[in-house]
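For this view, one protein chain was removed and the others were kept in their places.
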Amino acid sequence: MCGIIGYVGYRDARTVLIESLKRLDYRGYDSAGVAIIDKKLKIYKEVGEIAQVEKQIPLLKGTTGIGHTRWATHGAVTKENAHPHLSCDKKIAIIHNGIIENFTKLKEELKKKGHIFRSQTDSEIIAHLIDEAYKGNLENAVIAAVKKIQGSYAIVVVSEDEPNKVIGVRKESPLVIGVGDSENFLASDITAFLKYTNRVMFLNDGELCTITKDTISVYDINKKPIKKKEELITWDIKDAEKSGFPHFMLKEIYDQPDTVNQVLRGRLSEIEETVTFPENVEHLLNNDITSIQIVACGTSFYAGLVGKYLIEQLTNIPVFTELASEYRYFGTRNESSLVIAITQSGETADTLAALREAQASGCKTLVITNAIGSTATRITDGYILQQSGPEIGVAATKTFTSQLIVLLLIALKIAIIQKKIGSDELYNTIFNLKELPRHAREVLERSDDILTIAKHLKNAKSIFFIGRGINYPLSLEGALKLKEISYIHAEGFAAGELKHGPFALLTKDTPVVAIVTQDPTYEKMLANIGEIKARGSPVIAIAEDKDTEIENHADYVLRFPTSSQILPSIQITIVLQLLAYHVANLRKCPIDKPRNLAKSVTVE
Amino acid sequence: MKCVILAAGEGKRMHPLTYTRPKVMLPIAGKPILEWNLLNARAAGIKEFIFIVNYKSEMVREYFADGKQWKVHITYINQGEPLGTAHAIATVEPFVSDCIVLCGDTIFGVNDIKKIAQKGNKIGLIDVEDATEYGIVELKGKQIKKIYEKMEKPFTTLTNAGIYHFNKHIFDYIRKTEKSLRGEYEITDSINMLITKEPMEAIFLKEWRDVVYPWHLLDANEELLKKMKPRNLGIIEKNVTVKGTIVVGKDTVIRSGSYIEGPVVIGSNSKIGPNCYLRPYTTIGNHCHIGNACEVKNSIIMDYSNVPHLNYVGDSIIGQHCNLGAGTTVANLRFDKNIIPVVLNGKKINSKRRKLGTIMGDDTQTGINSVINVGTMIGNNVFIGLGALAKGEIKPDAKIL
Partner (left out) sequence: MTKKAVILAAGEGKRLRPFTETMPKVMLPVANKPLLEHVFDAVKKSGITEVIVVVGYKKEVIMEYFKDYTDIKITYVTQDRQLGTAHALLQAEPYIKDSFIVLAGDNIIDSKSIEALMKDQSDYSLLIKEHPHPSKYGVVFVEQHSIRRIVEKPKEDVGKYISTGIYKLPKSVFKDIKQCSSEGIHALSAVIQSIIDKGAHINTILAKAWMDVVYPWDLITVNEAMIQETTASTSGVIEKGVTLKGPVSIGKDTKIYAGCYIVGPVIIGDGCEIGPNTCIFPSTTIGNNTVIHPFSDIRSSVLMDDTHISSNSHISHSVIGKGCIIGDNFSTITGKTIIEIDDEFKKLETPIGAMIGQDSIIESHVVVDPGKIIGRKCIISPLNHITKNIASESKVI
């Protein structure tokens, strides 16, 4: 999750590195640093966000340099642990994204040879390994070092003795080459250098490259040259502004009436009563699907769980939702399965690994993502874009609801193709989808009511969320949002499961948020609420506007408007998002950048 | 002596043609504007070029590569952001000292470039009809005294032609230049500072061709075609009638029954005819197909496009990879024969032309017997269905069924 940039060319390296690091900021942000060669190798690094660190970086001259923003995985957040890391003679500087699994052993060996370490990080050993192997040729030294390391890494190296080159290595951590004019770039993300060039070369795992001002050479661990094709990036970056909201997350919650429209744009026709996807995607959704597997992580996984209910209800095709990180360890799959991978960023390492597993087993793959041009879109058979616009807040909000809508559209499309939906039901579903923005707006207008309830929760030590059926994954997501940004322990449960263990935790200090919808699960939910209240826990119900019975059961009620059985998920989600937001705000937590979390997790 | 060419601009007023290419790559008489400048500069003795690119730079790079084909050397520099002419020129500081700088989207003549290349600070000036569109220049003897922004009532018709000779001091003045009112760093501001300390000689240009709106390309095309010398590298079958000058590229075949009134330029690998009628000031690109019973007049058809069966195209520009269905016709004259108004980028513009067909972007297709009204601006990747009518401004990716 760290941000990496390497530059060699004619422009002022300091300017280029700082600009690029700012664009990579979302990837990791507890510290930042640069190393620039101007006759001598000079580094500067400090704890804090790049915007603050920037002001302190001295005006180092030079046209070759590397830069890094850090999200700590090993070693505390300190100036010494920040990257770049230096060799003992301070002539070699490296930056690293990833985890070195055998670093303890290597560190011991290096110490025995007299190396002195300045930090507690695993990354620092790379600089020392290269130094140890250096005999006048930087490439050979880097190769020798890499042969000793086990783990995942993207590493970029510069050396004072070879000041006109930058070397990069990639293994299971993103690294891309930006092909410029009289200048070249290496970065963890295309957005870092897109301003200067839109030509890239993608490095694959196990590949190394050396860039100079005018040349790029890619080779493998045996120094055999690899031919690389230059590819053109046709999309451009748009930055988001907070526009008067106190937090990006709040703005993104309020974006949802619009993002709902954006997801549907060009795909749903009310007049023609059809769902349209690009041709290659429609091809994937044809008659032959016998089972569907959804793989994802975190909030996207919960979206996938909702997707299971949506798709099974509409199409009767069995759907299995799996955690991407677990996928490789079990499960049968075959050629007639469709595997749907959900990843907002398109770079989540666990999900990419699961995607590759699926392809290796012969499955067809479909990706739901928000990032055009991401790794996921390049390795899959087909992809559907969420079209939600950039999400800056680390906690996923609008991207979750747009994923739900994409899953519903997929369910509808399959149901239409397999003739499993009647025209009345189809029309009603389409009409309800079109009503979503207004329902979303209505929930947003009730933000103050949600704030009132949040006040009752802000001092709780533990909060539980329960739901049945399609509301069960929503309860999981509600708990995740709350704990992510307010740091209160929260857990979601299927309502029927409480009595099989978790009841033991219930006290008067553990509020329970119950999602109650007027469908076949209603009566049982009321019964569950009764059981919970019998143990003294306060119950906050999230219930429909037209539910008149619920007041007699719950202590507090948060209402949402709905006109359909299949879609109140969006309204309920917004209630849960606002609840989490208000609790976190009351506790004065840093909502857009919660501690220890990064936006796109690219380590496994 | 290096020649720096500004080639970074999109040229929004050249929509729909510039949705998919930078302005400097617009073709006139079969070559991009930038190539004409390259050839003229080379004839003036320049061998080293620096192209400052940005918008769709890959098209410039793909066409010119390193310049070997023209026996020159080209370096590319990416401007990064469109922050104005001074900012663009500043990016080349590490690469030049004494140099010529010219705007890539205006065509300059060989002799003028030679004069500008002579020693000393120089600026090219040109007399224009309507000076309200350009920055005007005040003289003091042989030197320039000040460059003014464009004004409603200009006091002279002498304008800044967009070609300069700088020494390395210009970079110091660029560093001191502040953002102009429109938010860009303008080289004219830097020059105004420079000339308080050093003289800059005014050179009056004899040749100068500027294009602002797409239909200006037709005028430029006409002017260049008039100077062409006949050449045939293709195959002209028997019973083809050729009047006036025509230029035919390699491996192009012109089939019997074709009637060509020059000056007309046809690229390479194209198929012309049988029985088609090409009228003066028409340029056909490479890999095109102009088929049976088609008439093309005063138009530019870009590479890989087809006007294949029973079509009429007059006073028009057709982009690359376009295909006109059989029977598609373009209207180019109003019934009342008045000036044709055009809608471009949502605004009404007076084309000042009595005859104007269509300007069509790349990758657009028309169905059989479709009809295109006068002055229609069609975006790229548009689909005009069978029998459909296209008029006004049609944005990219639209479908008229």
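Labels A and B are assigned to the chains in the order they are written; within every chain, residues are numbered from 1.
Going forward, a contact is a pair of C-beta atoms (placed from the backbone, for glycine too) under 8 Å apart; a residue touches a chain by one contact, two chains touch by 3 or more.
Keep in mind that what you see is a predicted model, and the values were worked out from it rather than measured.
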| item | value |
| --- | --- |
| Full-complex contact with the absent chain, from B:G45, B:P230, B:G244 or B:G387 | B:G387 |
| Listed residues A:K135, A:R265 or A:K419, member touching the removed chain | A:R265 |
| Identified contact with the non-displayed chain, of B:R13, B:K145, B:R279 or B:K395 | B:K395 |
| Absent chain, residues of chain B that touch it | 181-183, 343, 346-348, 385, 387-388, 391-401 |
| Chain A residues that touch the omitted chain in the full complex | 238, 240-241, 243-245, 251, 254, 261, 264-266, 269-271, 434-435, 437-438, 441-442 |
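Throughout what follows, only the chains that are shown with their structure count from here on.
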| item | value |
| --- | --- |
| Residue numbers on chain A that touch chain B, as the complex places them | 10-11, 180-182, 195-199, 232 |
| For the chain B and chain A complex, residues of the former touching the latter | 53, 57-58, 75-78, 80-81, 91, 94-95 |
